[in-house]
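Apart from one protein chain that is not included, each protein chain of the complex appears where it belongs.
Then we have subunit A:
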Amino acid sequence: MTERLDGPQAPSQDGAPSPRADTPKKFRLGPSPAIAIVFLLPAAILLGIWVVYPIVYSIFRSLFDASGSVFVGVENFTTIFTDRGTLVTIRNNLIWVIVAPILVTVLGLLFAVLTERIKWSTAFKLIVFMPMAVSLMAAGVIFRLVYEQDPDKGLANAVLTTVNDTFSSSQGYPDARPREGDASPVAAKDGGVATKQPAQAGQPVLIPLVGIKANTMPTNAAPALANPPPGGLSGTVWFDFTPGGQGTSGAVDPQEKGLPGMTVEAVKDGQVAATTTTAANGTFRFDGLAAGSYEVRLPQTNFTAPYRGLNWLGEALITPAIIGAFIWVWAGFAMVLISAGLAAIPRDSLEAARIDGATEWQVFRKITIPLLSPVLLVVFVTMIINTLKVFDLVFIIAPASVQPQSNVIALEMWRVSFGGGNNQGLGSALAVFLLILVLPFMIMNVRRFRREER
């Protein structure tokens, strides 16, 4: 490498003498050092001010405490590896670095290879590339809405619930429950509701429930009937709450409504002896049931809550959710780079392979990927650097209550330096730590460029 750099400026003295005698003693291909310095100066000054000085100062500052006046040595760095909060950020960054670049590169490759074969490839590429035109902050705002818990607002859960509802529909009373306390004749049991005392024919079974939300109350519900027509084991399931709170608990009051469509089971010795459904006024009756005492219960199926989608912004899914947003932004970029690389692959080698009888998969595995590997590596390394410095997406998508669980080093660096703590010593230490993490990939990238140039 040194050879090549020195080469044009100073040809070796011990080499063959200059072929032409009339040339001046020193000859050069490039400009004189003075001119070179003049031309280099602006860039060097800018680099010095905005890159070199901040790095050096950050390293210096990281050795001091929050106030900046007390030298603490490496204490800030030990804090990074002992504080539980920062350890979480390191863990998250690790997840990011392992998952995000691979997914982005694979998706980019997939899109690039597939678009080669479709007619509307330009339109498709344009659409996939579009998110690149959106700033990461705006992307964060978009995805905060996408991941909203309420399916009426959040797209992700709207999709999930729609898909779910086409396969199973729930029409029950998810909030219904027996009233608390010993006075209630029924109690919660195995996710359902069951009578506390065995019931017999001739004695109406009262099953009072409370807590039913106005929007789950069926429109056909009629005022509850306390005494169903006699004969057989019968009873009433009703919403035991009079508006205004005047009613007697456990008794059917005039304004209280029955709960229609409730499945009721009569159970004897753990076996379901009969099943029936309540009418609009909440009454039910088991026909043709053998005499004896039964436990009357409302099975769990009456109370299953409707599917509300996933808790994207909760503790468990927050990092995968943010990585999803990151992929949305960067997949298009990877695709464009890779498809440009694909275009440069010599067609003849592909065709030769096909003529030799290789399957499409073999062509892809053995020819396309090896020939693409330089581009893939560039995309991959760029993505690693991008994931290490991820900040905006996490800052915006994660609600404050889960931000510590989704925190990453770059965000933590900003938080400890400026948000609340104002500990710029620790912040600088985190910055230096981040720099050290990015450095190997930078060096790798620079090496690659050099090799390509040669």
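Just so it is clear, a contact is a pair of C-beta atoms (placed from the backbone, for glycine too) under 8 Å apart; a residue touches a chain by one contact, two chains touch by 3 or more; residues count from 1.
Note that in this section contacts and distances are computed from a predicted model.
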Undepicted complex member, UniProt protein name, chosen from "Sulfite reductase (NADPH) hemoprotein beta-component", "Ion-translocating oxidoreductase complex subunit D", "Aspartyl/glutamyl-tRNA(Asn/Gln) amidotransferase subunit B" or "Alpha-glucoside transport system substrate-binding protein": "Alpha-glucoside transport system substrate-binding protein"
Contact residue for the chain not shown (choose from A:Leu109, A:Ile212 or A:Ile409): A:Ile212
Residue, one of A:Phe241, A:Trp328 or A:Phe433, that touches the chain absent here: A:Phe241
Of A:Asn302, A:Thr382 or A:Ser428, the residue in touch with the unshown chain: A:Thr382
Residue in contact with the excluded chain [from A:Met137, A:Val163 or A:Val272]: A:Met137
Residues from subunit A at the interface with the omitted partner, ascending: 85, 132, 135-139, 148-150, 175, 177, 179-180, 210-214, 217, 239, 241-246, 311, 313-315, 333, 337, 340-341, 344-346, 371, 374-375, 378-379, 382, 385-386, 389, 391-392, 395, 399-404, 407, 414-415, 417-422, 424, 445, 448-449, 452-453
